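This is the structure I want to talk about, given as structure tokens.
Left out: one protein chain. Kept in place: all the others.
Each chain gets a letter, A and B, in the order it is written, and its residues are counted from 1.
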Amino acid sequence: MGESARISILARCRHVPALGLLMGLFCLPMDLYAQGRVVAQEPLDIVIMAASHLSLRIGTTGGTIDRVSFTVAQLPGSGAVAGVSSGAYPVPVRASSTPSGATKVLTADSSTPLNDGFGHTIPFTQISWTGAGGVPSGTFTGSSNQQIWTGTASLGSGATMSFFYANTVYVPPGTYSGRVTYTLSSP
Amino acid sequence: MRRMHGTLVFSLCLALLFCYASAARAESSSSSGTPTVAHLDFRITIPTILYLQVGTSGATLDLVTFTVANLPGTGPVAGTSSGANPVPVRVAALVGAAATATLRADSSTALTDGASHNIPFNQISWTATAPFTSNTFSGAANQQLDQFTGPGDHQGTYSFSYANANYYPTGTYNGAVTYTLSSP
Partner (left out) sequence: MMRWILPILCVCLLPFAADAKQLEVFPNALTLELKPVDFDQVESTPGFLQIRIDTKLLRGSRWRVSLELALPLTSAGRTFRAESLSWTAQPPFVSRNLLPNQRVIVGEGPIDGRTVEGRLVWRAGGGAPSAAMFRGRVMVILEELP
């Protein structure tokens, strides 16, 4: 041990985790730098188990559901309207799994059209998005399980969606609301 | 001919607060082993918009000209516009499903030669393509031409003709019609 032990112990001082106590014990010069004689060794087998797990987040952290809004100012056919969000925008998407390399599939259910509460509807096929950070761009199909993304890596910071309303349909004026349900699964 | 680009934009957003009564409030969720779910809400606000176009779009007014070459009684004379021919007409409305959008014309001021000779507008008629109606100007201030119900975009054309049924002093007679689109 001797000299090499001293260097390695000093290096280890910087490795002591926040949980660690008595860091100072090994940062002070002490007899322990002296050479020791191994008199006994016991094995300790370690098993680390990780149950399968999926994590998904669409939007900002917190308990509320983000809302993407479009305010139409022109006649249908004048061009797409860009969305804004009640939360972070573009909308962040985070998806991860345990084990980290498992195949993950993100699908969306946009089968319930937006409606104004008076029986008038706008189909979700009018809404599309530009994806970033690994999320492909697309348009809602109105199906209950449209594949949005699949991969073995995770979607981390930088994975986002920016939404657009096509504004190509003539509908009665009003406020139309709808909800998309995203599902992350590991087949 | 006066083309009125009657674009009346009411930025009155019928504020219907549509509150979803939903059990699942969390936008982020994680679960073990089973598929994991998160939601995203969307809201689209559609205002009331009325749009009217008679003639070419833009600020310039189109001029429909009838050049009479024969004696009255020999048949109508077709008009030619300084803009697109036939004259384009468009009524677009974002209005309630049961709301009406009414197209009217004010042809109450007769065409005049500037020397107190007039030709009333009832000498001018038009052939329209569907969904617009062919008719003759009545000379009224608020002659209803067409009425549409509910949201929609209606496009067609007008082809004008001058009856040339009466004798008027020689000259150039000018006049203008104001078209109005309104929804109560």
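Here is the rule we go by: a contact is a pair of C-beta atoms (placed from the backbone, for glycine too) under 8 Å apart; a residue touches a chain by one contact, two chains touch by 3 or more.
Everything numeric here is computed off the predicted structure, so don't read it as measured data.
K.L.:
Using the document's definition of touch, tell me which of A:S97, A:S110, A:S162 or A:S177 contacts the absent chain.
P.N.:
Only one of A:S97, A:S110, A:S162 or A:S177 touches the chain omitted from view, namely A:S97.
K.L.:
In the whole complex, what residues of subunit A lie against the chain that is missing from view?
P.N.:
8-9, 11-12, 15-17, 19-23, 25-26, 31-32, 34-53, 55, 57, 61, 94, 96-101, 154, 156
FYI, only the chains that are shown with their structure count from here on.
K.L.:
With chain centres taken as the means of their Cα atoms, state the distance from subunit A to subunit B in Å.
P.N.:
The separation of the two C-alpha centroids amounts to 50 Å.
K.L.:
Can you check the complex and tell me which residues of subunit B touch subunit A?
P.N.:
Answer in residue numbers: 9, 11, 13-18, 20, 22, 25-49, 51, 92-97, 99, 150-153.
K.L.:
Sort out for me which residues of subunit A touch subunit B in the complex.
P.N.:
Per the stated touch rule, the residues are 51-77, 83, 87, 91, 94, 114-118, 120, 122, 124, 126-127, 163, 165, 170-185.
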